[in-house]
Every structure is written in C-alpha cells, then in structure tokens.
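Before we start, here is the structure in question, set down as structure tokens.
Of the protein chains in this complex, one is absent; all others appear in place.
Letters A and B mark the chains as written, and numbering starts fresh at 1 in each.
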Amino acid sequence: MIEIRELEIHAGDFFIKDISLTVSTGSHAVLRGDSGAGKTTLLEAICGVRAVSSGQIVLDDRDVTREAPEKRGVGWVPQDAVLVPSLSVHENVALPLRARGWSRRQMDQRTRECLACFGAEMLADRSITQLSGGQRRRVALARCIAARPKILLLDEPLTGLDPESRARVGERIEDYRETTQATILHVTHDPTDASFGKQSFVLQNGKIAT
Amino acid sequence: MTLKRSSTSFGQLTEATVRGLGFVLAFGFLTFIALLLIADVAYASPSAIADVLRRPEIRASLRLTLLTAGVSSIISVWIAVPLGLFLARSRSRLRPVAAWLVDVPITLPPLVVGISLLILFNTNVLGMPIEQMLRRWLGVSVTHRWPAIILAQVCIGASLATRTMQIAYARVDRRTEQVARVFGCSRLQTFAWVTLPQVRLGLLSSASLAFCRCIGEFGPILVFAGATRMQTEVLSTSVFLEWSVGDLRAAVAISMILVLLSLLLLAGLQILERQMGVPGQHDGPGQHDGTGV
Partner (left out) sequence: MNQPMHWLLASIPLCAMLIAGIVWTSPGDVTGRKIQVQDPSPNSEASDGGRPKSTPLLIACAVSNRPLMEQLSVAFEKQSGWSVNLRLGPSHSLLSDLEFERDADLFLPADDWYVDQADQRGWIQTRAAIAHMKPVLVTRKANIEAAKAAVLENLIRGNLGLSLPSSDTAATGRLLSQRLRPRSLWTSLSSHASIKRTSAGEVLSDVVSGAADVGIVLQPLVHAANTKDFQVVESKQLETAGGILSVGILTKSRHPEIGDAFLQFMQSDPAAKQALLQHGYLLLAPETLAEIPSRTTAESF
C-alpha cells in the first residue's frame, strides 16, 4: 500500500502542496498530469531521493518519511530510465541484488530471469551507451523488479517502445503485480497508459484531482 | 546593395583574419615548445645523458625522484578522492573556504611553500617544535630528510589532484547515485560501485598529473629538504646543482631525463585512456528496439 498524507515539497521555485493519495495493496494506479506538474518530483519523494517539507509517506503501513532511500525497499524506474554508465547491462540489473548480498550464482540467475522477462536477455553484456531509448526502459524495468520489491514506482516506463512492445511490456508488469501482489504507482503523460490502472490520479497545479 | 555586398566581403575578410590569427597563435605556441625541446636535444647528445646516468649520485637522484613522486602521487590521490568529492558536492558554507585553501599551494610561489613548511615544522607547539616532537615520539625526522620531499610534493600534487577529481565528480550524473541508493546500496556502496567507477579516468589523470608535477617539484624541496647528495637530491635539484657549478651540459642532460619521464608517462596515460575510454566491446548503439517480447 502507498499512502501519501498532506505532502508538501519545495524544490527551488517549484513546489507541490497538500498531496494526499492512497494506492491499495496489489493495485496498479496511474498518475497523470501535464509535464512540469510534479509527477516525477512526487515519485522521487516516495523513493527518498527528494527532501520533503512536511507530510507523511507510508509504504505498507510503515512511515518512511524520514528513512534513507535504501531502507524503503521500493523498485523504481526513474525518468529517462537512468542506468549506471560504468556498469554493463547485466551489472545494472544485478545492482539491487548485490546490495542485498546475494551470491554470485543466485545473482546471475535472477538477473537473466528479469532481463528475459522484459525481452532484453540478449543485451546482458552490452554497455549502457549502446542502448536505444526503448532498450534502456526494458533494462530499467528488469532492474526494478530484480529484488522482488512490493512497491513499484514507474516513471514513464513505456516511452520509446513501439505500440506492440508497449502492450507486451505492460502485460509483464501486470503479471508481476498479480504474482507478487505488488503495489504500483505508474506515472505517465500518455492517456492510453491509463487503461492499466484500476485507480487513476491527475496531478494538476500541484494538487491531486481524481 | 553595394553597401550590403561590401559588408559581406568585409565580414569574410574579418573572419579570415581572425581564423588566421588563431592559427598563428595556436601553432606558433606549439612550434615554440617543440623548439625548446629540440634545442635541449641539440645541446645534450644522448651520450651526455648516458654520461650523467653513469654517475652514482645522479642514479640515486633518479631513483629517489621516482620513488618519492610515486608515493606522493598516491597520497595526493587519496587526499583528492574525498576532498574533490567535498568540493564538487557539498553545499556547506565551508566549501568556498576549502576551495580557496586547495588553491593556495598552486598559486603561492613555490619558494614560499618551502619556507612555510620549514617554518611550520620548527614552530613551537606545546612548548616544542613539531620537528622535535615527531623525532621524540615517532622517531621520524622530516626537515632535510626524504619525508620533507614527500611533504613538499604532496602539498602541490594534492592540490592539482583535488581540482582534477572535483571536475571528474562534477561530471557524474547524480541520478545514477540516487538510483543506486533507492535500490538498496548504502552511501559507501554507492560511492564504491557507482561513483568511483565513473570517475576512473579522473583518478588516472589526477594521479599522473600529480606524478608529473612531483618529479618537477623544485623550490620547496630545495628549501625544505635541502640537497644532500644520495639522500635528498632529486632530479630537479640535480639540474640546479649542475647549473650552479656551470656544468650546463650535465644540467641539460638531466633535464632531458625529466622530459623523457614525463613523455613516457603521458604516452602510457593515453594508451590506458584509450583502453578504458569506451566501456563495452560490442558494435555501435542499437537504433531501434527490435527485441520484441
């Protein structure tokens, strides 16, 4: 479950205020809004990489507002599907597992599994600089689910994919949600993606409108 | 109409002049530097270099130069890794002060650095000069000994290395670090696995820059470490000692050894950079997402 209570974030001149929303456990919620509305900022705040001025963030009944990002245990596909350029695709996907102290064998197996899930197994040995935008999304998604998180925060995960792959990758995300009962908050500016979610929020002028 | 045309040709003329001037300045400078080296080579034949290398004190000096510069450049990089990070990332009010302090050794006249070191180590702290304290409690003498060479070298080497590392850190996309944190890496793991690998070229160039600067270090070493034959004589002091007795040929020959050392280092660095510059071994970037699920 993702619960946001009266969240207020200031980032320079930009701010969002009074955000409250609840995504129930095991559901897939879509957060829409014009560019610049603060969708990405909100996701970053939930991840813990953006400071919060006031309010609360509760993940699966745990108040994580003041916790370090690594303690929150969320999966994240950041905007532009940021990958670490000094690591290979395989190493990028394995990073969450490595941080959790997995053995090399388990790590390799799980990494292959996740890459295969999003149809990116042949990219494993590539360097990040050799990937197209769509390929980056697939790798970022694979990394996102590698450590089997219960909370997924997806920032435009389907951008750069052709319509056919979009549907397939979307299906895989749904499969993951169904098997693990994960809660998904999915940010998009594309109205067609709204079909994924049971729940839908719109962020407008720094406020939530359902 | 005529006005317009003449202004165009005037513009073209100006552009040609500016480009010509730029060309002359840039290549004039390169030619000048090349001429300096050529003059040295012409003055000191290879046999002169072989001659000075046959002298035991010059061999000792070469050995000491390489050893101390090696130690100093390593220490400089150790200092530069955290300090460069602080300068690149901190929003603390101490940052400008730190940035200023880092530049002090580079901007001060080298002689002043040496004299300051000499004075510092002979200043009374708790009723005893630091030099004596070190001697009594640690059994280490600094002034006029090889540790003085390393201190003098680190002073300037670490400054340069820190500035290089700062630039390298500034180029790292901070979002990659944020991603690592969100995926469970601690601050230290993030630094070791994500940040540091992205600044490896910076590490290399700061180490080599510090090394080059250290083998050329002269003023502070002469003042703080003296020039004791076989003990604290490094190549740059050897050049000075030869020049002081009017043996210009030997001085130039030793200088050529210094030039060769830095050329070798630069060449080695370029090879390493080329090897590491492009990570990955596969062909060009994929244009389309043709993977299909």
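Some points to look at:
Here is the rule we go by: a residue touches a chain if its C-beta (ideal position, glycine included) is under 8 Å from a C-beta of that chain, and two chains touch if they have at least 3 such contacts.
Model, not experiment: these values are computed from the prediction.
In the complete complex, the residue from B:Ile49, B:Leu64 or B:Cys155 that touches the missing chain is B:Leu64.
Only one of the listed residues, B:Gly84, B:Pro105 or B:Pro147, touches the absent chain: B:Pro147.
Checked against the hidden chain, the listed residues B:Leu151, B:Ile215 or B:Leu241 yield one contact partner: B:Leu241.
Taking the complete complex into account, B:Leu118 is the one of B:Ile58, B:Leu118 or B:Cys212 that touches the chain left out. As for the chain not pictured, it touches subunit B at residues 60, 63-64, 67-68, 70-71, 74-75, 77-78, 81, 118-119, 121-122, 131, 135-136, 139-147, 192-193, 196-197, 199-200, 203, 222-223, 226-233, 241, 243-249, 251.
The definition used in the following text is that only the chains that are shown with their structure count from here on.
Annotation: 43 Å between the Cα-based centres of subunit A and subunit B.
By the touch criterion given at the top, residues 173, 175-176, 178-186, 189, 193-194, 197-198, 200, 278-289, 291-293 of subunit B touch subunit A in their complex. Contact residues on subunit A toward subunit B in their complex (touch as defined above): 44, 47-49, 68-70, 72-76, 78, 82-88, 95-96, 98-100, 118-120, 122-123, 125-135, 138, 143, 146-147, 160-162, 164-165, 168-169, 172.
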